[in-house]
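For this view, one protein chain was removed and the others were kept in their places.
Letters are used for the chains, namely A, B and C, taken in the order the chains are written, and counting of residues starts over at 1 for each.
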């Protein structure tokens, strides 16, 4: 499942809710999850708020494609991606990527693939507001 | 934090509880978690229950050492390992390893290291009970 | 029918607008569309372009009804 949302993301509640409704109980032996969180300091600058913009439509298309590529490359049971947009503060969670699989190797590799490809290709942009200064983040590292 | 327990493990509730009490809010940008779950089929045999035995004392020592090694190798903010013992059923969660770090590369690598080393070195043993047949799992794969 | 043009993030702020519309026959490539709409402003280095929500190149052909987008390197996740 892929979701882009403006409301607060509680990744562990989402994981629990999503896993409870899986109809594949007993089939998966491994879940790997990544959560990305706003830090209070980035590139040597203090961060007070962060604003996330995205290209509606293109983002969804690319996330769906990334999930399809991961499913083709690894034997996965289920995948969950949630990404926030709008205004966030330090310690707010930005993104969750999670993979359920029979075994841990594919779960680790696919979860890493999802977040790396999301960062490389999904059209989101971060703007950081510090003490009196605002700048667009220029590149992902 | 390292815990070995006989009671039910709800990994996502544990992650939420643990993260809430972290005093490093705003410092971590990445959390990677691995959850291992009992499958209903293993090595071609149906599994009805699984029993986990461990060597009290040696297990704790080795888990602490694995965490210390990971902290030496990567710049980590916090680590959580919970492992169940006793009797489990398919879909029960066996183990949780989780890492909080500033950046995702170290979180992914350290989380994978924790579970691989746990599987290689921590003295736990699994016995699987199927339909009328019981066997000790002979090796981790 | 015309070509719809979108700008995102820093590029949207620099231009002071999020969208343009160009009559179709006046442009043939993404680069020509930029030239037509930017009043001589050079395209910032590293700008990415998309046609109909697919990554494209500056020399990619644009057709009537297409949606063209210009944006800085993506920084999600």
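We take it that a contact is a pair of C-beta atoms (placed from the backbone, for glycine too) under 8 Å apart; a residue touches a chain by one contact, two chains touch by 3 or more.
Since we're looking at a predicted model, the values are computed, not measured.
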item	value
Chain not shown, its touching partners among those shown	B
Interface with the undisplayed chain - residues on subunit B	36, 52-55, 57-59, 61, 83, 94-95, 115, 118-127, 136-140
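The definition used in the following text is that only the chains that are shown with their structure count from here on.
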item	value
Chain occupying the most central position, where position means C-alpha average	A
Gap in Å, rounded to a whole number, between the CA centres of subunit B and subunit A	23
Approximate Å spacing (C-alpha centroids) for the pair subunit A, subunit C	27
Cα-centroid distance, subunit B relative to subunit C, in whole angstrom	49
Multi-partner residues of subunit C (each touching 2 or more other chains)	none
Subunit A: positions in contact with at least two other chains	36, 115
